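Only one protein chain is missing; all other protein chains are in place.
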């Protein structure tokens, strides 16, 4: 399945008017996130502090445009990861460093899937993504 | 000055209808308590945990009727000591051991001069007096 | 039958919606809600009595001190402490356990052994582990089965090297009761000290520390309808006296010079600094709340809720239930091929609050062979409808999440 664009993800999440809508949308989004291979799910790529397992890989490939890949064993988290990656994939390191990721995240209407930061470890993910 | 009797002390304290009355009565009572000599105010007779210094001596004199003497550097405490000693002086060890000192104390209408137990160390005094 | 509806009136928080649903609060093993009288006690304290306790000599400090010490006596009576002054106020269970683990360090030799069960919360594990690291003593784990049975001959574990045995009364992760009376007896036979973690028991079971005859018993206010930030370390007088204070400062001293400090008598010796006065009063009010109801009937009710959820779910393929069907006040389970946090998220979206995860018990999760469980835990204010609603919604969630 092709990765949906940021604007499409934004539109889908914005259209959610209840926690149940958001839940279903994230589950749907989770299906768009390509799976990592078992090799890629190595401990070194694991993000600490999440209740679900999260792996995040940043490939630089000698370009200025890092490639982000992520996976989780939980669907909700895969949905959240799909949303996060849509914010940064295709952007240059300089662009990403200039982004205010956490306020961009808030604009995604993910509600409490972001506030309980220690539960889902989203903060740790953003930290790693922000390339600083 | 002669030590007033328990019943006179009880009457005086019972007649107090305000904290100020009790204050003045205790100051008056303090004058009835004989001073200890400097020798008697030895560290071994000092009660721990009082904000004012309190010394308490129990003389057994080979009789079954212990003699209690006490002093303090604070007048309020001397008044309280006069009241306490009136409860036990002249009584035999057996009688004293059978007394429920803390409820007897409560009956003296001393109010909060007893409740803030750690401030004036009354509990520690009663403990030592109760001869157990 | 017991009537939870009248009790609910005392809990204003349960009357509010969660999103567009009614709130179904089934996360009581994490923390309970507080009845109005606990809140009124805190409020009343601040509106009529607040002062620093003990050292003052004025109208308010007399009031505050006597209310504070009465609260201690209320708790002492609540757990049937044999003497006054055996309840030490702590921040919670965790601080109480740490106070003991630090306080007995000076008594521990490198060839001593420290025993805990395999069902412990991290709070009753990590402090002992760190103590064993500091002293060289060996930390040994008594392997209990998940239904609370001795897995091995206890004689293999208890010996004259055993210095202290720390064991939970009820597992927070899987709700099972451990045979603490036996544990305490075995410990006594070898002359070891005992600490019982009552965090999960105190809201449900009548507790008598004099009957148990353990050296230490610990629990948190917030899990028994009381406030956060307050808990209890009960100890036998000589056991408490053997502890080196882990915190020093005001209140816990009698006399201080630059060269030496003389510590105060119990219970103050183990209570450095200004205590959590409102917390102590709130906890005492929570004891009153618990005692005002028929504790036996409440317990039966809570167990019947867990059993109801159990019977709805037990025959579903893919569901594995770790908590006992009977005599548990919670249900704890996992679902094959479905992530706990996804189930948790779906239930939440329907206003149902449960807890998914490892419940601060990583080694127990490893023993069970799961990374976490989903736990619904019941309190006196939960209704049969809520238990059913939880179970049925969980079935819905499984269907939805296993769709593809």
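Order of writing sets the labels: A, B and C. Residues in every chain begin at 1.
To be clear about the criterion, a contact is a pair of C-beta atoms (placed from the backbone, for glycine too) under 8 Å apart; a residue touches a chain by one contact, two chains touch by 3 or more.
Not measured: the values here are computed from a predicted model.
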item: Touch partners, limited to displayed chains, of the chain removed from view; value: A, B, C
item: Per the touch definition above, residue among C:107, C:126 or C:384 touching the missing chain; value: C:126
item: Selected residue (touches chain absent from view) among B:59, B:73 or B:100; value: B:73
item: Contact partner of the left-out chain, one of C:43, C:152 or C:297; value: C:43
item: For chain B, the residues touching the chain missing from this view; value: 18-20, 22-23, 26-27, 31, 51-53, 73-77, 113, 119-120
item: Absent-chain interface as seen on chain A, which is shown; value: 48-49, 51, 112, 115-120
item: Hidden partner chain, residues of chain C it touches; value: 12-13, 16, 18-19, 23, 25, 27, 30-31, 33-34, 38-39, 42-43, 46-52, 55-61, 91-95, 97-98, 102, 121-127, 129-130, 139, 141, 220, 222, 227-230, 246-251, 253, 255-258, 261, 272-279, 341, 344-345, 347-348, 351-357, 360, 362-363, 366
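Keep this in mind: only the chains that are shown with their structure count from here on.
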item: Between chain C and chain B, distance of the C-alpha-averaged centres to the nearest whole Å; value: 44
item: Residue list for chain B, restricted to those that touch at least two other chains; value: none
item: Sequence positions of chain C contacting 2 or more other chains; value: none
